[in-house]
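Structure in structure tokens, see below.
Only one protein chain is missing; all other protein chains are in place.
For reference, chains read A and B in written order, and residue numbers begin at 1 within each chain.
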Amino acid sequence: MANYLFFESRDVFESNDVQRLCELAIQLRRAGHGVALFLVQNGTLSARAGVAASRLHQAIAAGVHVLADEFALAERGIGTERLAGGVEVAPLGEAVGLLAAGWKAAWH
Amino acid sequence: METLQVISGAYRATYEEQDDTILWLTQAMVAAGARMAVLLRCNAVNYAVRAQQAPALAIGTWQQAHPPAIAADLARIVASGVPVHVVREDAEARGLRAGDLAEGVHLVRQGEVADLVARHGRVWMW
Partner (left out) sequence: MNDRKTLTFALMDPPYESARTTTAFRLLHAAIAQGHDVNVFAYEGAVALPFARQAPHANATHGRSAEEERHPVPREWVDALAAMAREKGTAFDWVNCGLCVDERGVGEAVACARRGSPADFWKMAEASHNTLVIGTR
């Protein structure tokens, strides 16, 4: 089993492909792999509670570790109290830690 | 003739520019005497969020002196008399509430955008 780190820089409103990446993350997780989805840039717009179009909750329910860049959240005025349940606020350095630990990484 | 600046994309290179380029352009042209209005739609509705607070960048030994201050830029635009409209459906779809938005911005329904467009002599969709 491997570990996968996906950077999601886009949001569900601008790109339908975001849902595809969520599906891939869920599929890999269900196959037994470790999967982290790190939301950066406008990807964090999907993390606000009440975003109906987001499939993040499905990814979280499947066991995907969903993190959101604290820097991008602050830039967009998304406070921790407004995040969808299960989304973890993280510094970008945490992603570097996963890279250094050998997680297979891809940027979207 | 009044120009409607329609802004859809958001946070594109705002750190390198220390600004949103179209909000900046709008301010520069208004300062030169232009009559303008702004319509924020799609992800750009988030520019109306009061709580935006971009941290200063630190890259290696370099430290940013002035991070982007989009909320302040928008407040300045509103204060200068430029009407700023925000598409309500786009804000709601992104989980925004009316209380999240800056004072002085006008929420418009998607169905009212055509009228807004028709009322302006020029429409620049960025």
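Rule of thumb we're sticking to: contacts are C-beta pairs under 8 Å (C-beta built on N, C-alpha and C of every residue); 3 or more make two chains touch, one makes a residue touch a chain.
Just so we're clear, the structure is a prediction, and the values are computed from it rather than from any experiment.
Across the whole complex, the hidden chain's contacts among the shown chains comprise A, B. Only one residue in the set B:Ala34, B:Leu57, B:Ala93 or B:Val113 touches the chain that does not appear here, and it is B:Leu57.
Take chain B: the residues that touch the chain left off the picture are 11-19, 24, 27-28, 31, 57-62, 64-66. Taking the whole complex into account, chain A touches the unshown chain at residues 7, 9-10, 40-42, 69, 71-72, 91-93, 95-97, 99-100, 102-103, 105-107.
In this section, only the chains that are shown with their structure count from here on.
Measuring from the averaged C-alpha position of chain A to that of chain B gives a distance of 26 Å. If you check the complex, the residues on chain A that touch chain B are 11, 13-14, 41-42, 45, 48-53, 71, 74-79, 82. Interface residues of chain B facing chain A in the complex, by the touch rule stated above, are 9-11, 14, 42-43, 46, 49-55, 68, 71, 90, 93-96, 100.
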